[in-house]
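Quick one: the structure is below, and I'll ask about it shortly.
Here the complex is missing one protein chain, while the rest keep their positions.
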Amino acid sequence: MSADVHVDAGRAEPSRGRVAGPDERRGGGADLVLDRVTKEFGAYTAVDDLSLTIPAGSFFALLGPSGCGKTTTLRMVAGLEAPTRGRVLLGGEDVTGTRAHQRPVNTVFQSYALFPHLTVLENVAFGLRRKRVANAEDRARDALELVEMGHMADRRPSQMSGGQQQRVALARAVVNNPAVLLLDEPLGALDLKLRRQMQTELKRIQLEVGQTFVHVTHDQEEAMTMADTVAVMNHGRIEQMGAPEELYELPRTAFVANFLGQSNLLAGQVQESTGEVLGVDVGGRRLWVPKDRAVTTSGAVLVGARPEKLHIFFADEGVPDDSNVVGPGRVTDVAFTGVSTQYQVEVPGLGTIGVFAQNVFGGRAIRAGDEVMLGWAVRHTFGLDGSEDASAGSEVEDEEA
Amino acid sequence: MSGTVGTSVTAGVTARPADGAGPDRPPARRRSWRLGDMIVPVFAGLAFIYLMVPIAYTVAFSFNVPGRTNLLWRGFTLENWQNPCGAPQVCQSLVNSLQVGLIATVVATTLGTLIALALVRYKFRGRTLANLLIFLPMSTPEVVLGAALLAQFLSLRVNPGFTTVVLAHTMFCISFVVVTVKARVASLDPKLEEAAADLYASSWQAFWRVTFPLLLPGIAAAALLAFSLSFDDFIITNFNSGNFTTFPKFVYVSATRGIPAQANVIGSAMFFLALLLVVTAQVVSVARRRRR
Partner (left out) sequence: MSVVSALGHGGGTGTAAPPPSRRARGGAYLLLAPGLLYLGLFFVVPVFALLMTSLYVPVPGGDVGQFQPAFEWQNYVRSLETYWPQLVRSFSYAAIATILAFCIGYPMAYTIAVRARGRPFLQAMLLVLVIAPFFTSFILRTIAWKQILADEGFVVAALRAFSVLPPDGRLTATSVAVIAGLTYNFLPFMTLPIYANLERLDPRLIEAGADLYANGPTTFWRVTLPMSMPGVVSGTLLTFIPASGDFVNSVLLGNNSTTMIGQVIDSRFFKVSDYPTAASLSFVLMMAILVLVAAYIRRAGTEELL
């Protein structure tokens, strides 16, 4: 069996162990471009003038709260929804006017949408059969092996667990070697442990097949774990796009700063601009922001820092140079989470500031009610547009889109 | 109300969630009710007997030694079963009924299924009117439907007969098909069709390979319902048949001068045939559910 050679469209390819051979990287080789795409439902604009380029072979995540337009974007790429304006290009070819079944794009649906009247194998072979691919069944079996569901081939979807159905849905999409594979909250219905496992698994499969994956999710951790590039969406627009660490370390909007992890954002006014840093007045204190980490260099700004970048010290302790310091403030809450301890510090005139400290022993124990100072390195500071709402994105309900 | 009516009528025949993956109900915990613990089942048992009495009578008298009438028991014989077409017109009327039933079922099931798909899957102007048009024939007594059709046929100077009966039967079956299939369409995940389109199936292929197979149990139940409604109809047929005779009409007409035992044979045979069909379907589905 392993020696079998299938002839598909005039090409020979090995049958076992891989779904997309390097010789048929048709799928792997297509960039996805959204060019000023807008989708309106009546008076409601779901996707607003969105432009996006997703390079071939990348694992791309569209991250955002429910209703931000990420699923609509996905459906427009799949051809299940037609854009009101704008173009969708696949590998340079305009596919805007084509229907779902004419596009080399496959989707892993949130609800899996496995056909209940077909066996697992028939489900996976469905797309290949429609394309009249030779040896559809053998290739479907290979795809099932890839997701470790080979032994389930003859089952019906209703006889499988959620996690197993999820794998089958993935195999059903991957097997077609699509130019772009779309994942619509594929892990949303799984429990936490299974979700973590599948994240690793998905990443492995993506690397193995080398296809372009576009993953829609509202789970920032999921997006950051798996994707090479993350685009954060809000209100039908992309707020910011980049590598996960880049987005995290240097958010450019209050929404990204709050939605992706947590941030302390303090409102201030730029008072001076010296060399490479901005001097910002925040509630009477002078804080420094590197110019290359600031969205704006004048007027109102939000001075930001991630909670884990902050450290707590008592007034009689020293601070490293090049630090921003605020305080004194009073510790209002101490929450021990195992890996770290989370402190809430109330600083008069600035509000509540969060601090995550790793549980490395040393120094004095900090308890609720203590009066403390807070400091962080200037190079960890970022500056956002002061006209933004400092709480944008922090109160987003964590529900499935 | 239309939704509940049709579904319920066929509930016994189908009534499985479309995807077959419906959550299994937790088995009912044994309750210890003092009152009604025995009364209700005993009462229901009596009701079941009540339901079966005339059927048992019909079956029994299909074995009666034939006479001028089939009113009194003359003794056991298999003669009637060996020669079911022995009495004049019995078999012809049966064939007529089967023909009418089949044509009406096919047409009504097709038209009704299309309507059901439109009602569930689309938003459109005039939905209320469409719903009303489906609901009204069901809430109109047969005698009115029959009289109305006859009034129309008379004013058009159409002679009643086979064609008018088929037209009439198709009409009153459509609504029942719509409500039965509608329930099935509603339980179908629209994402499945999207998945099919996503997997390179054209709309035509998506319909025949995904939607239709999944609707099939509902469509089959609707067809069965339509056929049994048509096959058993007497009142509307009586108005619109002229000299054309269906099986129920034959029985009704011959009631005055004595019903041949062959009518009982055919009635019993239909009963057993249908029973066999339903029981087989139930056994298969129960066995399938057990296996899961």
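For clarity, chains are labelled A and B in written order, and residue numbers in each chain start from 1.
Heads up, the rule we're going with is that a contact is a pair of C-beta atoms (placed from the backbone, for glycine too) under 8 Å apart; a residue touches a chain by one contact, two chains touch by 3 or more.
Nothing here was measured: the structure is a model prediction, and the numbers come from that model.
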Exercise for review: Give the residue, chosen from B:171, B:199 or B:214, that touches the chain omitted from the document.
Suggested key: B:171
Exercise for review: Taking the full complex into account, find the residue in B:100, B:134, B:199 or B:214 that is in contact with the omitted chain.
Suggested key: B:134
Study note, to complete from the structure: Where chain B meets the left-out chain, the residues are 1-5, 7-9, 11-13, 15, 25-29, 31, 33-36, 40-41, 43-44, 47-48, 50-55, 57-58, 61, 71-72, 111-112, 114-115, 117-119, 121-125, 130-131, 133-145, 147-152, 154-155, 167-168, 170-171, 174-175, 178, 190-191, 193-194, 197, 202-204, 206-207, 211, 228, 231-232, 234-235, 238-239, 247-248, 251-252, 255, 259, 263-264, 267-268, 270-271, 273-275, 278-279, 282-283, 285-286, 289-290
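In this text, only the chains that are shown with their structure count from here on.
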Study note, to complete from the structure: So, in the complex, the side of chain A touching chain B is made of residues 78-80, 99-102, 105-107, 109, 111, 113-117, 126-127, 130-131, 156-159, 172, 176
**Study point:** chain A-facing residues of chain B, complex
**Key:** 18-21, 189, 191-192, 194-203, 205-206, 209-210, 213-214, 292
